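The next block holds one structure in the form of structure tokens; read it before the comments.
All protein chains but one are shown in place.
Coming up: chain A.
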């Protein structure tokens, strides 16, 4: 069967410039004359297979690479030698003035037909035609490409001298400690402040920048004297030729980038500003919709874009680690997925935030936390861009202005992932028997759980203890001839503040357990403070008994913490109550109803 190939395709593709997008978006019917595997081995020793395809349109043939997501088509023989296919989408990467065509999507028309026509190599400028072929077969020994970059860019290319006298440019992806004669052309996407430190070994100052070119990103750090030289030279958003910096293994503790290496800027590092910024991309984002944040693990890094619905005031928080005051500000972001999330700005970014109304902000490299379900936080290396010129920004602006502002959003509440927060977690509620069987509180097992149970018995012998009335000091006070003395505060008081400490036997349909509760629990159960209850106990024991009785047999939701305690020789697991919540029947009924409607109940 003869197929009509789109004649002229090869020639057009070979001569097309980046602006001629139509050539890349229309379908081309071609025949694959040969498919060859090309290995790229990288430093993490995982071989990535790429397939080089020679495709013909009946008149000419040209080289192209197959995008890795289509690799399986070669491996299971969907495409092979002499296959005729329609290329639905391809892209062309211009790396160092060379054209690399990458096939992104294709549709097979027929498999293994005869060669159609007499295709010849396309006429193209000599140094391109000859240098493309040897490069495709080169096996890189020292490159360390980012895995997500491989799908976009076909191969790490070698440095080739070009025409304009400037040393040619090495891709960031290709940097390694084994090569030191390189120059990269990259944009500074983020520059940090000058940080100073002093520890036992001495003191100093440093700054770092994130450099990005079309093959990847890398972090560069300069110390002490280099700071004075290079800090003013490198400006965020500008493109520079950088050479003679040292390539080290990346210190992952200080950076969130995916590169295995990082650069150390030295006294002899050369930084020259570059004005041809055409092919150095601006910041690349891969946005995660807010509804999908649930699926990201805690402490992972992501990019998000959203409309700022609310801005909190600037507040200060004392860092436990450094004992310093750090300013912070919280933004509430919403997006089209119908979810909202809190994002925290720190330090300078918090202080300088002054965008009016509800701007669209794109964030890169923010950390995912699990506070209250899911939350976001800026690193020092995160960037934020207000109202960026991106598709997604305009789409969000349009959506928010028309309907989004009125919409009510799902906050990332504690259902799923909020196990370590103190709030009640209805989605993760457990029965008492389940808690005991699962061994909560044993080493290696989770500590926190939520349960709903009914109070069966309150151990009446020790309901409360006399405590120090000073705010936040709850230490037991000892009676000392009429006054009560607190050891911690070293003060004496006329009367102590009684605080509850109680053991409750609770039960649900599966079993029974003893829970320990403190003051808050007592107040909720009795509806009276410990002082009041003690007063009643001493004056009117009948009423006291009635109160005790009334507190029995009430059902509550509990957030508990399980802990293993050893004393003498016994090791026991004790369950402490972190929070107690009276039942809101309506809310519980709705939760039950939703559960019955869910797929679990089918």
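Just so we're on the same page, a contact is a pair of C-beta atoms (placed from the backbone, for glycine too) under 8 Å apart; a residue touches a chain by one contact, two chains touch by 3 or more; residues count from 1.
To be clear about the criterion, contacts and distances are computed from a predicted model.
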{"item": "Name under which UniProt lists the unshown chain, selected from \"Replication factor A protein 3\", \"IBH1-like N-terminal domain-containing protein\", \"Large ribosomal subunit protein uL3m\" or \"Phosphatidylinositol glycan anchor biosynthesis class T\"", "value": "\"Replication factor A protein 3\""}
{"item": "Omitted-chain contact residue, chosen from A:324, A:389 or A:586", "value": "A:586"}
{"item": "Residue of A:110, A:553 or A:596 in touch with the missing chain, whole complex considered", "value": "A:596"}
{"item": "Residues of chain A in contact with the chain not shown", "value": "586, 589-590, 593, 596-597"}
